[in-house]
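Following this message is one structure expressed as structure tokens.
Apart from one protein chain that is not included, each protein chain of the complex appears where it belongs.
Then we have chain A:
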Amino acid sequence: AALKGGLRSQVSAALKEGRVTPTELCQRCLALIKSTKFLNAYITVAEETSLKQAEESEERYKRGQPLGILDGIPIAVKDNFNTAGIETTCASNMLKGYISPYNATVVQKLLDQGAVLLGKTNLDEFAMGSGSTDGVFGPVRNPWSYSRQYKEKSIPKSHSEGEELNWVITGGSSGGSAAAVSSFTCFAALGSDTGGSTRNPAAHCGVVGLKPTYGLISRHGLIPLVNSMDVPGILTRCVDDAAVLLGSLAGHDPKDSTTIQDDFKPFELPNLTDVSKLSIGIPKEYHAPGLSSEILALWSKAADLFKNAGAKVVEVSLPHTRYSIVCYHVLCTAEVASNMARFDGLEYGHRSDRTESTESMYAATRREGFNDVVRGRILSGNYFLLKQNYEKYFVKAQKVRRLIANDFVEVFRSGVDVLLTPTTLSDAAPYTEFIQEDNRTRSAQDDILTQAANMAGLPAINVPTALSERGLPVGLQFIGRSFQEKQLLTVAKWFEKQVQFPMIQLEEVKRHDSGVFQHQKSASFS
């Protein structure tokens, strides 16, 4: 039971006192990964290396010399981070079989602190998408699909049919990481966030999803999507844990020149009791078309919560919000067109068998290696970058980006400390419903509330708030000032304490697998 508590307050203590050993933790997580395989959260499970790391950690604890809070803690990493000796695929045929020769800086930092790398999690191909449904290894299933809370609210169909047809998506693109944390198979996971890819699945899976300020955490080794917006994301089960992870990852990296050089001091979050000095901004444009009445009500309730506790709650305006997604569309496809040019089959990844010419080999390799979503974005990006379109689209988008960033500057200058908004338009959709619309449409709809924070480079966090009428998680988002993660997380932690989001109750799952019953054990540690 102690293992469901926070890293700093409970798990670390349990490890130090020997109540549980790193190898036990690792074995339990590996077993749980096996029994929740149907979620498809993991692409690669690094069983041997993780057990070895756990053993080494155990030795350190025996000597009384753990490296820190993260020593021996099982974590998962999204499969678009390079991990030495472990396959990194980005859920694409282009990188199937690619074994990185190096660790991304964030991965190296975690390993240097003794964390145990359990495996690589599933995502949308090259992190393009908002459902974690478009990768070559198949879609990720939201663990809440198998929760008692969701099942109680579902319209009963025949048992097995119901489960098979009714499962809901995790959101994306870091769906595998969110599902892994949500189903207790790891204590924290790394995701990436370019348009909301960490916060969106965090909201749908009922976990904390932190997008740090652009420039705070190194992107070295994170296979890039949009260099000017990408950040590594942190997924955990509570805000305190996110602060722990942030503390071990933030800071200047000489290998990433877009990381700021300011000294970063890891911090512990205070237990805020007095919010009377806080000013919470409610941006009215975030009442976006398509926002479910449920979430609107929850958002309102949250604002009242702050108000009743003495905080100053003001309505503010971010006038260019509705152009954020259009702006993103142009800038993202343009940067993608550039970033995907590296995949030509020569140095790594898939290579076609064509030999007539370099160009034909490149073209065939890319045709074979990328899915429609990726290819579509590359083509759109190239269109916007054509000489005749450059000013009209790309530069125009860059100007609109400045307007969007300025909106936030104005609001924060007016005295607002933190913004409170919804994270998603609704709770998680059933997979069968989600795939009715194409990826681009979905992304345009789903990223609307999360995207602007990436435009402006601001830190933002999803905090699980309550269950919807369908029994699925709904989260709310806090957006903070640049590099003010401590303030942002302090407010988030206060809010988390007020809402007391319920724990997922994973049920036994009976599955028909070629006629053989497979009983999956319930996922609670006790």
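Keep this in mind: contacts are C-beta pairs under 8 Å (C-beta built on N, C-alpha and C of every residue); 3 or more make two chains touch, one makes a residue touch a chain; residues count from 1.
One rule holds for everything that comes next: contacts and distances are computed from a predicted model.
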By UniProt, of "Nucleoporin SEH1", "Erythrocyte membrane protein band 4.1 like 2", "Metaxin" or "GATC amidotransferase", the chain left out is "GATC amidotransferase"
Considering the complete complex, of A:38, A:267 or A:383, the missing chain is touched by A:383
Of A:34, A:367, A:413 or A:497, the residue that touches the missing chain is A:367
The listed residue (A:90, A:104 or A:337) that touches the chain absent from the view is A:337
Where chain A meets the chain that is not shown, the residues are 98-99, 101, 214-215, 228, 252, 254, 257-261, 320, 323, 326-327, 329-330, 333, 337, 344-349, 351, 354-363, 366-367, 370, 372, 375-376, 378-380, 382-384, 386, 392-393, 395-403, 405, 438, 440, 444, 456-457, 482
